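With one protein chain withheld, the remaining protein chains of the complex are depicted in position.
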Amino acid sequence: MSEQLLRLDHITMQFGGVVAVDDLELVVNEGEIVALIGPNGAGKTTAFNVITGVYQPTNGAVWFDGAKIIENHPQGKMKKQYKGQCDGLYTETLSPTPDKITRAGMARTFQNIRLWKTQTVFDNVLIAKHCRSTSSVFSAAFRLNRKEEAAQRAQVEELLEIVGLSDVKNELATSLPYGKQRRLEIARALAAEPKLLLLDEPAAGMNPQETEELTAFIGEIREKFKITILLIEHHMNLVMGISDRIYVLDFGKLIAHGTPAEIQKNQRVIDAYLGVADDA
Amino acid sequence: MLNEKKSKRGTVIALLCALALLALVILLENTMKPTGMLFTVLKKGAVYALVAVSMNLLNGFTGLFSLGQAGFMLLGAYTYAILTIPTADREAVYYLYNGSAVNFSLPELFGGGAVGLVLGVLLALFLGGCAAAAVAWLIGLPVLRLKSDYLAIATLGFAEIIRAIFQWDPLGPVTNGANALKSFPTFSSFNIQNADGKVILRLSTFVPFLLAGVCVAVIVLLINSTYGRAFKAIRDDEVAAEAMGINLARHKRLAFCISSFFAGVGGGLFAMFANQAQAKVFTTAMTYEILLIVVIGGIGSISGSCIAAFLYVAASEWWLRFLDTETYIGSFKVPFLRTGFRMVVFSVIIMVVVLFFRKGIMGDKELPDLLKKRQKKATKEAVQP
Partner (left out) sequence: MQYGISILLSGISLGGQYALIAIGYTMVYGILRLINFAHGDVFMVAGLMMVYLSASLPLAAAIPLMIILAVLLGFIIERAAYKPLRTAPRMSVMISAIGVSYLLQNLATYVTGGLPQMYPALPGLSNQLTIAGVSTKYVTVVTPVLVVLLVAALTQLINHTRIGMAMRAVSRDFETAQLMGIRINSVISVTFIIGSLLAAIGSLLYFTNYQSIVPLSGSLPGLRAFVAAVFGGIGSIPGAVVGAFLIGICESVIKGSDWSVFSDAFTFAILIVVLCVKPTGLFGEKVTDKV
């Protein structure tokens, strides 16, 4: 049995009076591709932001690679307002900034592409290597880190070769067509040498053909990098095609999880997506 | 491999250019009349170039809009002055406070003479930079969390607070209160004299060029290093930078401290240029001046800042001087020309740049980029006859 890489325990995220994610339990095992799906506003991206440290959860804990990386419980004003469950189960507060989490071995992409606009394709990927660099400002400024720098550049070359972007490596990132920008964002995330890759709607805004290419691409990445992937997606073809397991969120709550085949047959999932007729 | 070779060649060419420039400066200085306006412009321009580049590191490369440059220059200038005034002159400089609380002078500690002068001045400048960086570190703790325009106003405020503290009377024995510090080694102290006191080799313009040049070179190296790339990532997209493992707080503080360090060194050099250090000089207006240099040169261009610094200083101190004096052509009095008109014309030019040439002289390109482009064009034309 493969090991658990990521585990969410009773994660609840409440904004004011709105519970965006309610008592979410989620496990990603090493080597898996897990998809998080759900209708718009179900709380998928919020869950992502909690995992990557952008938001501090209101309650719950996140375990990654055998260590607890995030934990929180309702505090201050939230104590009275808290509407979620498992109040009192957690006592610690552990909320690292996103960069720490990335260095711990997670890297993400964004729903709306966030590349560094004035940088070339090559530099975009190279900058992501910065978090793995061990040189101090002085050694970097006075070029005492030549070896490391050269190694990083070589790795980036190789990475760009694998993702098929080496022919455009000196172009500005924003001059690329949309599909390639998506690819570049994934390459950039891979450059941070993650164990877990988080993809936030990688196929958003893509036509069926591009989506198909992307599906193949994600499969390739998993093979080549032996990496675990958690993704949010709306394109069911993509999700059903590559996921090992699927979690379904609706109104912040987990309504189902299982293999693609199970999910496709699940009545609650179908209801959530298609809506339940009022007179039923 | 090819790339590496190319960049190595680029470095060699840049070094050669810098050496040629320095040689030219020495040559000019020793052949032309030393009191000419040209040398004032060159000295001040070199100092301003360094300060503008240090500001550009922050505003242009890290995307932090800080307006505290004059405050950090003040710290550097005072540290330099306090540490280098000869002990014999302290009584006279601090006459209002019956002498100084600091009773040593770095050049003397190093044994005086030429060696003592060089080592003492260098160490004092370095410590000036360190003082500025240390204060920047403290200020940065609360202030760097602020968003762009709030950061600007908070750093502006800090510069004002620093200025007030240095003019505070109880600190007089150290800072000489609101009075100027003087008698410390200046650029002309580096002119080499023979036994009769006659100058045989002038180095008073060469020294600021060398010092500012070395500092700018270090900044350029930093910007092209992995840290510089991280700074640019923060400027382009903070959220993405953080998501890719760049510690925002640490890198912003780093950029802020490094920028302040060089502003402090620039402040020390400014004191050497002005032959005195006085808190009331380092006003918000000075920060604005530097900011405008950065804008004119192009935000995000080091060579732009350097070129603009010299142009700015030359225009304001030299070329536009005539606007300030009443002039008659025959018996006709040229209208408008009188004290203050120069600055009006100057600010109009600046507004024109800000509004219509938003990219400044260089945009975010550097001099070598421009040359490369020309080369590319040339090869293209050669290929397609």
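Per-chain numbering from 1; labels A and B assigned in written order.
Convention: contacts are C-beta pairs under 8 Å (C-beta built on N, C-alpha and C of every residue); 3 or more make two chains touch, one makes a residue touch a chain.
Everything numeric in this text was worked out from a predicted model, so none of it was measured.
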{"item": "From B:201, B:214, B:354 or B:371, residue that would touch the chain that is not displayed", "value": "B:354"}
{"item": "Option from B:93, B:117, B:207 or B:295 whose C-beta touches the chain left out", "value": "B:295"}
{"item": "Identified contact with the non-displayed chain, of B:61, B:158 or B:209", "value": "B:158"}
{"item": "For chain B, residues in touch with the removed chain", "value": "59, 65, 142-143, 145-146, 148-150, 152-154, 156-158, 160-161, 164-165, 167-169, 239, 284-285, 288, 291-292, 295, 299, 338-341, 343-344, 346-348, 350-351, 354-355, 358"}
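The criterion applied here is as follows: only the chains that are shown with their structure count from here on.
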{"item": "Centre-to-centre distance between chain B and chain A (centres being mean Cα positions), rounded to whole Å", "value": "44"}
{"item": "Contact footprint of chain A on chain B as seen in their complex", "value": "4, 218, 221-222, 225-227, 229-230, 232-233, 235-237, 239-249, 254, 258, 364"}
{"item": "For the chain A and chain B complex, residues of the former touching the latter", "value": "52, 54, 97-100, 102-103, 107-108, 110, 114-119, 123, 126-133, 135, 137, 140-143, 145, 149-150, 152, 188-189, 192"}
